[in-house]
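I have placed the structure first, in the form of structure tokens, so that the comments after it can refer back to it.
What you see is the complex with one protein chain gone and the rest in place.
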Amino acid sequence: MENKEVISNVSKEGLAPGTLLYTGTPNSDKVKITAITYNGEESSVVELRTLSQIANYPLEGQVTWINVDGVHQPEIVEAIGNHFGLHQLVMEDILNTRQRPKAEDYGEYIYFVIRMLDFEKGGKEDELTREQVSIILGKNFVISFQEKTGDVFDKIRARIRERKGREVKMGADYLAYLLLDSVVDHYFRILEVMGQKIDEMEAEMIRNPGNDTLQEIFSIKRELIFLRESVSPLRETVSTFTRLQNSLISQDIAVYLRDFTDHVMRVIETVETYRDTTSSMVDLYLSTTSIKMNEVIKVLTVISTIFIPLTFITGFYGMNLDFMPEVHSQWTYPGVIVAMAVMVVLQLIWFRKKRWI
Amino acid sequence: MENKEVISNVSKEGLAPGTLLYTGTPNSDKVKITAITYNGEESSVVELRTLSQIANYPLEGQVTWINVDGVHQPEIVEAIGNHFGLHQLVMEDILNTRQRPKAEDYGEYIYFVIRMLDFEKGGKEDELTREQVSIILGKNFVISFQEKTGDVFDKIRARIRERKGREVKMGADYLAYLLLDSVVDHYFRILEVMGQKIDEMEAEMIRNPGNDTLQEIFSIKRELIFLRESVSPLRETVSTFTRLQNSLISQDIAVYLRDFTDHVMRVIETVETYRDTTSSMVDLYLSTTSIKMNEVIKVLTVISTIFIPLTFITGFYGMNLDFMPEVHSQWTYPGVIVAMAVMVVLQLIWFRKKRWI
Amino acid sequence: MENKEVISNVSKEGLAPGTLLYTGTPNSDKVKITAITYNGEESSVVELRTLSQIANYPLEGQVTWINVDGVHQPEIVEAIGNHFGLHQLVMEDILNTRQRPKAEDYGEYIYFVIRMLDFEKGGKEDELTREQVSIILGKNFVISFQEKTGDVFDKIRARIRERKGREVKMGADYLAYLLLDSVVDHYFRILEVMGQKIDEMEAEMIRNPGNDTLQEIFSIKRELIFLRESVSPLRETVSTFTRLQNSLISQDIAVYLRDFTDHVMRVIETVETYRDTTSSMVDLYLSTTSIKMNEVIKVLTVISTIFIPLTFITGFYGMNLDFMPEVHSQWTYPGVIVAMAVMVVLQLIWFRKKRWI
Amino acid sequence: MENKEVISNVSKEGLAPGTLLYTGTPNSDKVKITAITYNGEESSVVELRTLSQIANYPLEGQVTWINVDGVHQPEIVEAIGNHFGLHQLVMEDILNTRQRPKAEDYGEYIYFVIRMLDFEKGGKEDELTREQVSIILGKNFVISFQEKTGDVFDKIRARIRERKGREVKMGADYLAYLLLDSVVDHYFRILEVMGQKIDEMEAEMIRNPGNDTLQEIFSIKRELIFLRESVSPLRETVSTFTRLQNSLISQDIAVYLRDFTDHVMRVIETVETYRDTTSSMVDLYLSTTSIKMNEVIKVLTVISTIFIPLTFITGFYGMNLDFMPEVHSQWTYPGVIVAMAVMVVLQLIWFRKKRWI
Partner (left out) sequence: MENKEVISNVSKEGLAPGTLLYTGTPNSDKVKITAITYNGEESSVVELRTLSQIANYPLEGQVTWINVDGVHQPEIVEAIGNHFGLHQLVMEDILNTRQRPKAEDYGEYIYFVIRMLDFEKGGKEDELTREQVSIILGKNFVISFQEKTGDVFDKIRARIRERKGREVKMGADYLAYLLLDSVVDHYFRILEVMGQKIDEMEAEMIRNPGNDTLQEIFSIKRELIFLRESVSPLRETVSTFTRLQNSLISQDIAVYLRDFTDHVMRVIETVETYRDTTSSMVDLYLSTTSIKMNEVIKVLTVISTIFIPLTFITGFYGMNLDFMPEVHSQWTYPGVIVAMAVMVVLQLIWFRKKRWI
């Protein structure tokens, strides 16, 4: 969640738009390309060994899903892009992994960018990381690009392979919807984890609040800023998607898109609610701190105000002056004690009246 | 109001959209199905013992209202849904009880989701709970699903049974409006309770503010965040409802919808006003605290500033040095007393000038 | 301005929409009905003794204005409503005196709700109260309902009786505009009073700020929240009014409506400006408090820091130990004095460098 | 900038809209009417001595500009208004000098209201004052009304008289634009002065911040609230102006209107930027204050925490008890000194660890 990451095509500045260059985190994993084809009757999952195999796809009469894990090799993206007739800018955006979530209609295909968020395992603490997922929806094919292997698409893949579920009977548009929806569904997992953290923070704040609690709340706040930045452009994406009633998107999936819209809205609203809640928690925390400080200061003041004058009196009769006539009187001692007692009582009454004690 | 609850289809992640699975709080109550039919001349209320009885409905020439208390048995929702030709996604949304309030037009019927809010009786303190109410408005029938038995619909049921009121003469669209309106009307009860709490808090804050007062205000603030989250999507719902001028909704109820819109707007505005009011209360509380602290510190400062120098003087003449010539003078004692008195007077003048006392 | 009041149809919950029931503050005044008729040539003002007299109105060829003071007798509202063919919901809204300001087109007539605000005379302090004014504009009649006698309509009535002014020559639509405008004009009086209070607070805050000042600013803030809640829906009302270019509203009064819109906008903007101003005042007040506290603490610190070490030294030589060799030296006394003086000077230099004194 | 001024037609409350009454500050200056006529070939500037001279205008084939300095004589406004066929409401608005900036299309003419702002010379400090400028754009004439003599129109007048510049070749619409633009241009002067003040405040806040600095920042904040209130309705005005593509406004000046829009937007944005900047300054100021207080309190605490225990020890051996055996030991004195030194060192280490010193 370093701010540097947020920046995008910095290193491309000055280059003509259209130069293919990977701008994400360096990555040495092998790029893995999987071709999944299916229709109502059959399905197959093939891992492509060589880039040239891509020429066999898309299969006629089937839905073809090309999934690419790793975009750090521009030549692979270029080869696939050229084969499927993608625009230069689309290929750039796939490689330049800091795009805003968006849906762009290129006529022959629609290009989606969405961010997959996850808590990174390991490390001192779970940190929110993001990965750009590019999805291209064509006439009878879907191409998806991810930055890393291992993803939320596994279950979809499994169901297609086993030819279970509604998806095998429907077109490429349904598959694209499914992929987008599974990314958004994963946001709910993120939000659940955050919600638990917030609940824990809240409990801790009542039991035993400390500086750490505060820092953790602020760290959640920053994660929410990060999350909101990733999620809020989805509103636009969704409305673009819904408006795109062209030949690529059939009437049948309109209800699914509406459902998807709903999920996106729910994510956005939950993020907003969490932001309100954490802000409210910080306010409560600071208010409580301020009230406690007030109480502490009152104790200090009461003690000081009672004893400082008394101590002055004792100091007064502690002076070693030769000529202090009352020192020799036997009534001075009880007199001093009575005077002190009266002072204390008066002060206590005054404090009580002021509601300090 | 745990944040975990806010999350919705987490456990469904990866499943194909379309899998029927109940995701709400576990519930072992028996699901209760009531069929109410009426027209201008007759009315009947039947509790269905077996699921197969559903096949008798809807009755021709009457308005049929199927009310289902409990959605934790997917098979029941599925049976009813299939009988009335509901879309798979509608059945899912009925079961998945954390939907956003919405109105969706499926052509043959309209699907409404709304949240019923209530203060949970018992427990250490009244806590706001929510329950999802799904309402399906078809040509001559209304189906309503609730999570729990016992609801705000009782009075509507009673009036239909006794064939009193306008509703028996009007169509299913009016009944749907009536159900939605009774849920929104119940929000006013919630707001009334909150308004009273706020008034009490305010009175307490003037009489005897404490840390508890603050915590209670913040708890109301959180409830308002919760309430707003439930209520604000209704604005959209209402506008969808109003736009849906299809064959299911007759011109006659347009004025009722406008009235409903008005109620929703009033709820939303009241929530906003309460939020402003509580924020203002917290600000006032903290300001008052800060001002009191200032006063306390002033007292401390005045007392310390007066006595610390005096005590120094007494300490000075309390030193047991052999060679302190003025100690032996008989003018030292009155001199010290006069010096002290002058110091005190000067300080008091200075404090008065600074408006500290 | 109790929050309870804000709530509206609570006690009606569960009743069918359409049940006539007065929900405002109990009121035992007699309802007063006045019928005013006029055209360019003649005008008459009649107080109706019996409800049946209403049957004589509206007069053909004249503008008829029925003004009803008091809506706590549902039967009167019902009788008038039925005579003029008002919808059931309109009658309900007239009785249910916590409606949002609105303009609703019922084809044959337009129904307006607006809130009349006033400072209640008497009591410990002027408190803002509100009264619902319902105005029905029909073909050649206007009906107005108020909660209490005594209103801002007196001058309009007077002018009609004396057949002065433009109004007698114009239609019912102009009269409706006139009534609405006189309510909005009265808001300016409210704002003027508030503006004066704010100016006074500001002057007091410079002269002699205290806890009371703060509480009064917050009370103005709450009144502004209240005012805004009453005024902001007017924006909508006005735009509805302007859009309603049906047979009831002639082209001639379009310019007056525009003027009315302008007044409403001015009220809203002034409320916003006042909110900004009071917020700014609270901020300034707290900032000043904080700065003063800083100053007080500095004084405390300077005094303590100077004298505490000195007092320690005097205490040191005040110890009654038998074996303290330097006590017997004649240089100790001047030495101690010089040491103390040096310490004080060094501390003063240090404080000066730190800009504390 | 008294709030009372903000209020507008208070004293008119209850009067029929349409009563001509001056509601601004009393003014005894003579109203000065100037008639300026020009076309491409000739130009003349005439000061009208009697109101009847107005009958000569507008001149055929020339652009006529009637400028009226002073609107405190309703009869003058009425005479001019009647001669040029102005609507009653326009005359009212000219007289009632607290209108919102607006542009209203009356078919035959367009009525503009704009506020001229200026720092009032003299007085203890420059205070922002406002003056309402009403501009009426008719077929071949422009009428402008100001509250006071002396204005930003002087240079325009001069250029017309000398027949320099583009304006003499263009129509009345260009002249109206020119007048409006010169008022808006003057806002930049206001903003420049404020910008300088803000820069000064900022410098002062770094050098030597004090309570005065804060008060001055808040006074600038209030001026910005005032400015924004005057400027923000201009956005609307401008969009109305641009939309009014009727016979009064020629295509040729569309680019000038766009330019004008731009100036208005720039003023609004600059006001917003200044608001952000001053808010940021206040925050920084308070933060700095809070940090300094922290530092002061640390010093107090360190000094007190070190010396209070030491003073206790000296006090302990200053007791005059007969039976205190260690007092007679010769090791007590060095023992006490060592103990004190150790305590001080330990405390210093502890403070260092806590980063307090």
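The first chain written gets the first letter, and so on, giving A, B, C and D; residue counts start at 1 in each chain.
We take it that a residue touches a chain if its C-beta (ideal position, glycine included) is under 8 Å from a C-beta of that chain, and two chains touch if they have at least 3 such contacts.
Remember, predicted model here, so these are calculated numbers, not experimental data.
Of the candidate positions D:Ile33, D:Ile143, D:Ala176 or D:Ile198, contact with the unshown chain belongs to D:Ile198. Contact with the chain not shown here comes from a single listed residue; of A:Ser28, A:Thr50 or A:Asn211, that residue is A:Asn211. Of the candidate positions D:Thr25, D:Thr149, D:Ser287 or D:Ser329, contact with the unshown chain belongs to D:Ser287.
Of the listed residues A:His83, A:Lys221, A:Arg258 or A:Lys354, the one in contact with the hidden chain in the full complex is A:Lys221.
Although one chain is not shown, part of chain D still touches it, namely residues 152, 154-156, 159, 164-167, 178, 181-182, 185-186, 188-189, 191-192, 194-196, 198-199, 255-256, 258-259, 262-263, 265-266, 269-270, 273-274, 276-277, 280, 283-284, 287-288, 290-291, 293-294, 297-298, 300-301, 304-305, 308-309, 311-312, 315-316, 318-324, 356. The omitted chain makes contact with chain A at the following residues, 2-4, 6-10, 12-18, 87-89, 93, 98-100, 102, 104, 106, 211, 214-215, 218, 221-222, 225-226, 229, 233, 282, 285-286, 289-290, 292-293, 296-297, 299-300, 303-304, 307-308, 310-311, 314-315, 317-320, 324, 327-330, 332-333, 336.
Rule of thumb we're sticking to: only the chains that are shown with their structure count from here on.
To fit its Cα atoms onto chain D, chain A must turn through 145 degrees, a value rounded to the nearest 5.
The centroid of the Cα atoms in chain B and the matching centroid in chain D are 41 Å apart. Distance from the chain B centre to the chain C centre is 25 Å, each centre being the mean of its Cα atoms. Residue numbers of chain B whose C-beta contacts span two or more other chains: 290, 293, 297, 300, 304, 308, 311, 315, 318-320, 324. The touch graph of these protein chains is an open line.
By the definition of touch given earlier, these chain pairs are in contact: A-B, B-C, C-D.
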